[in-house]
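Comments concern the structure below.
Omission of a single protein chain aside, the complex is shown with its protein chains in their original locations.
What follows is chain A.
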Amino acid sequence: MPVNETLSVYSDLCYAAALAVFMLGLLLHAAEYGFTRKPKQRAATPAAGVAAGGVATLDRPEEDSPGGAVGPGVRDRRPLAARLGRMGVALTVLAAVLQLASLVLRGLATSRIPWGNMYEYIAALCLAAVVAWLVVLRRHPVREIAVFVLLPVVILYFVAGTFLYAEAAPLVPSLRSYWIIIHVSAAIVGSGILLVSGMGAVAYLIKSAHERRPERFRNLGAKLPDLVALDRLAYRTAVFAFPILTFGIICGAIWAEAAWGRFWGWDPKETVAFISWVVYAGYLHARATTGWRGVPAAWINVIGFATVVFNLFFVNLVVAGLHSYAGVG
């Protein structure tokens, strides 16, 4: 099975373009922060508040009001920050399309599933995270945390494309199984969604620290969505991802039974996946337990995501185990 070099080159080009577009989008979202006025200052300009209208939007008056504001002296345009934010989202969509193109081309170039080594795995994981983020954005008005979600994605994407890059090549024998489609894609989708969840929890922690003592995270904290929205975002995404994670682990066990002769053997990767699963199970329970809701639950979510990242990097690159398919070094 020869590798199609041309397609592989186009895949790399799409990758680079996606990274560039991502960075630009991230910059726009960062600029959105810079140009957002703090709620306190906004309260001083009642015109804007009235124009935005209604109870529902009092928390976030800069949210785009339908048909534009009609206050005196206010031009029929969205505030600069909102316009920057919307451009950021548009670029994120474009980047996601480029990411998808890069993955598809890689798959076509090698005639196989495009997640056979760490570079491809992270690329797919980033795509899953971005898609999850865009879906979340359609349902929850939480654009303010775009930087939180996109920054780790951009870092991961950059690290994968530079330090972990692997030439397009066919799979090693142990990966030649249809389970790679099921098991690895479940891991990718689950981890991608958990990234969004974890970053929502980080934003929650910053916001709640700010609300307890307003001098902490003075600028950032004031501009974040309210705690209820952030908690809901983190919880909903985690609830969605947890069964996927469970499914991925079970599929991994079935595959391990066919490939290595046992369904579970405490290989480092398996062990850390087990730890992640237990931590996220803890998160779901904590959120239903008095005294553990809110900040403790958010911390547990962040720890859960930390174990996922640890599993990705430390176990692949440092610990020698059966899952050493990184294809680096």
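What we mean here is this: a residue touches a chain if its C-beta (ideal position, glycine included) is under 8 Å from a C-beta of that chain, and two chains touch if they have at least 3 such contacts; residues count from 1.
Definition applied: contacts and distances are computed from a predicted model.
Per the UniProt record, the chain missing from the shown structure is "Cytochrome c biogenesis protein", taken from the list "Cytochrome c biogenesis protein", "Pyruvate dehydrogenase E1 component alpha subunit", "Sulfur-oxidizing protein SoxX" or "Acetyl-coenzyme A carboxylase carboxyl transferase subunit beta".
For the chain missing from the display, the contacting residue among A:Ala30, A:Ile182 or A:Ala253 is A:Ala253, taking the whole complex into account. One chain of the complex is left out; on chain A, the residues touching it are 1, 54-56, 141, 169-170, 172-174, 176-177, 179, 228, 232, 236, 239, 242-243, 246-247, 250, 253-255, 257-268, 271-272, 274-275, 278-279, 281-282, 284-286, 288-289, 291-292, 307, 315, 319-321.
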